Every structure is written in C-alpha cells, then in structure tokens.
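Here the complex is missing one protein chain, while the rest keep their positions.
Read from first to last, the chains carry the letters A, B and C; within each, the first residue is number 1.
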Amino acid sequence: MSDLLQIAALVVLVTVAGGLLRILRGPGVADRVMAAQLLGTGGIAVLLLSSVATGAPALLDAALTLALLAAFAAVALVMTAPGRGGRR
Amino acid sequence: MSATLYGLLGAALVGIGLFGLLVRPSHLLRILSFNLLGGGVFLVFGAVARRGAGAGLPGDPVPQALVLTGIVVAFAATALAVMLLLRLSAESAKRPDPS
Amino acid sequence: MSLLLDTFTILAVLAGLFFFAAGTAGLLRFPDTSSRLHALTKADNLGLGLIVLGLLPQMGGVLPALKLLVIWGLALLAGATVGPLIARLARQEDAPP
Partner (left out) sequence: MTGLLADLLIGAAILALAAGTVTARSAFTATAFFIAYGLLLALAWVRLGAVDIALTEAAISAGLSGLLLLGAASRLAACPVAEERAPGPVLKALIGLCCAAVSAAVGYAILSLPEPAPSLAEEAMAHLSVTALGNPVAGVLMSYRALDTLLEAAVVVLAVIGVWSLAPAGGWGGVPGPIHPRIEQGPLALLARLLPPIGIVVAFHILWVGSYAPGGKFQAAAILAAMWLLAWLAGLATPPRISSRRLRLAISAGTGLFLAIGMFGVLAEGAFLAYPPALTKALMLAVEFALAGSIAVALALLVMGPPEPEDRA
C-alpha cells in the first residue's frame, strides 16, 4: 500500500513538473497563474500522499499551510498582474 | 543519497544566483538572484543536517533551526531592499533624469 | 474489510491521478487560455478531491480525516476564487490594448 501511494505521489510530481513547462512558456500572465495554481494543488496532493505513505502526520499540516498560502499567492498574482494587454 | 543531491543543487543555485546578481541590470532581478543564492546556501545547510540524521531524527536539528531563522531574516532583508528600491523609483518619477 | 478499503483507496487515487494527468495534458496541449482554464479546474477540483476521498479510509481517525477534508475545502475555495479572476485576466489579455 505504502509503495503504491509513493508511486502515486511520484506520478503527481511528474504531472506538476509538466505543468511547469506552461509557467516557463507562458505566453500570457493568465497561463502562468494557472500553472502556479496547478503547482499548488499538485504540491498538496504530493504532501497528502506521502503523509499516508510514510506515516508522517506532520506532512498534513504542511499541506494545510500550502493550501492556505497557495490561495493567497494566486490572489497576489492576479491582483498585481500587468494590466490590459500585458503580454509578457 | 538525497542529501548529496540537494547539496549539489544548493551549490548550483549559489552559482546561478551569483550570476544573476552580477549580470542582470534590473534591480528587482538582482534582489531575486540574491534570494536564489541564499536558497542555495540554505540547501547546503539542509544537506549537512540530513547527513547528520541520528537519534531517531530525520536530520540534525541544529542546522535546521539555523535555516529556519535564516529564512525569516532573509525575508526581512528582502523586504527592506524592495522598499528601498520602490522609494528610489518614486524619487526618480518625481525628478525625471535628464540623461 | 481492510482489503475492501484498500481497494477503494487504490481505485480513487488512480482516478485522481488520471484527472491530474488529464489536467496537465490539457494545460500543455490546449490551444487557447479559456480551454486551458477548463482543463485546469478539472485537475484541481476532481483530481485532488478523488485523492482525498481515497486517502480518507487510511487516516485511522476522525480528526485527521476532518483535516484532510478541510484541506480539500481550502483548495476548492481557492480554485473557485481564482478561476473567475484568471478568466477576467485572460479576457483582458486577448482584448486589444
């Protein structure tokens, strides 16, 4: 069971790393914000899966913090994004 | 194994951060680069802590505690640097540079 | 009983992984921002939701399970908030300046 969950965490990590390509490529700000959001959600999933796989309940708290702060970071990204037509 | 790997990653980040700090003219990018450099140093500490695992702990708590304080201090320094930069930009907006 | 629960966990986590993979593939392959946003929200809400659902029986207690649900709720809240903001941003970007 624990091995399977560890492999599942790895798979999520791979998809998150794939999503990073979108951050790197852009082109718009919206795309980068989306990829950052996926990174946050994926990070939460990885932490949850490894928490159960390795029996480390502290990782749940880490996931909780990440869930709070990922929402915060995404809001910050959107609020401060370069305005109209800001294709960078 | 993972300790060495992240240690080497830290070493690479130190180089990348230093490069950005010296090469990029943008002030904000320099602040970011400096933070990358700092992150590299923290990772080296983390690698050393991980190697010192023992007594039922996943890592030596002393370097870990140092990194913990280091992150907060680095944030305070970054905030001060950013605010200095913003003040500079407000000043140059008030008095347009003739050149 | 435990075998049944384990099977449930594996199935739900697998389904969650599928949505994560699909969401990322959509984020990478879809041609425009709006359809990419569509793909992302699936990965976000369903992928994490199914993984949380699958892990629930493995938590060995009501309180950790509750914490797990709170984490999912926060992710949902964040997704629901940021989704419309991203859509607005994307519309602004597509519109001529």
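As a working rule, contacts are C-beta pairs under 8 Å (C-beta built on N, C-alpha and C of every residue); 3 or more make two chains touch, one makes a residue touch a chain.
A quick note: this is a predicted structure, and the numbers were derived from the prediction, not measured.
Displayed chains that the missing chain touches over the full complex: A, B, C (touch as defined at the top).
Taking the complete complex into account, C:Leu85 is the one of C:Leu28, C:Leu46 or C:Leu85 that touches the chain left out. Although one chain is not shown, part of subunit C still touches it, namely residues 70, 74, 77-78, 80-85.
Interface residues of subunit B facing the missing partner chain: 1-20, 22-29, 31-33, 35-36, 39-40, 42-44, 46-62, 64-69, 71-73, 75-80, 82-90, 92-93, 97, 99. For subunit A, the residues touching the chain absent from view are 3, 6-7, 9-10, 13-14, 16-17, 20, 23-24, 26, 29, 32-33, 35-36, 39-40, 43, 46-47, 50, 56-59, 61-62, 64-66, 68-73, 75-77, 79-82, 86, 88.
Criterion: only the chains that are shown with their structure count from here on.
Central chain (C-alpha centroid nearest the global protein C-alpha centroid): A. The distance from the centre of subunit B to the centre of subunit C, each centre being the mean of the chain's C-alpha atoms, comes to 31 Å. Residue positions of subunit C with contacts to 2 or more other chains are absent. In subunit A, no residue touches at least two other chains. Interface residues of subunit A facing subunit C in the complex, by the touch rule stated above, are 1, 4-5, 8, 11-12, 15-16, 18-19, 21-22, 28-31, 33-35, 37-38, 40-42, 44-45, 48-49, 52, 57, 60, 63-64, 67-68, 70-71, 74-75, 78, 81, 83-87. Across the complex, subunit A is touched by residues 6, 9-10, 13-14, 16-17, 20-21, 23-25, 27-28, 33, 36-37, 40, 43-44, 47-48, 51-52, 55, 58-59, 64, 67-68, 70-71, 74-75, 77-79, 81-82, 85-87, 89-90, 92-93, 95-97 of subunit C.
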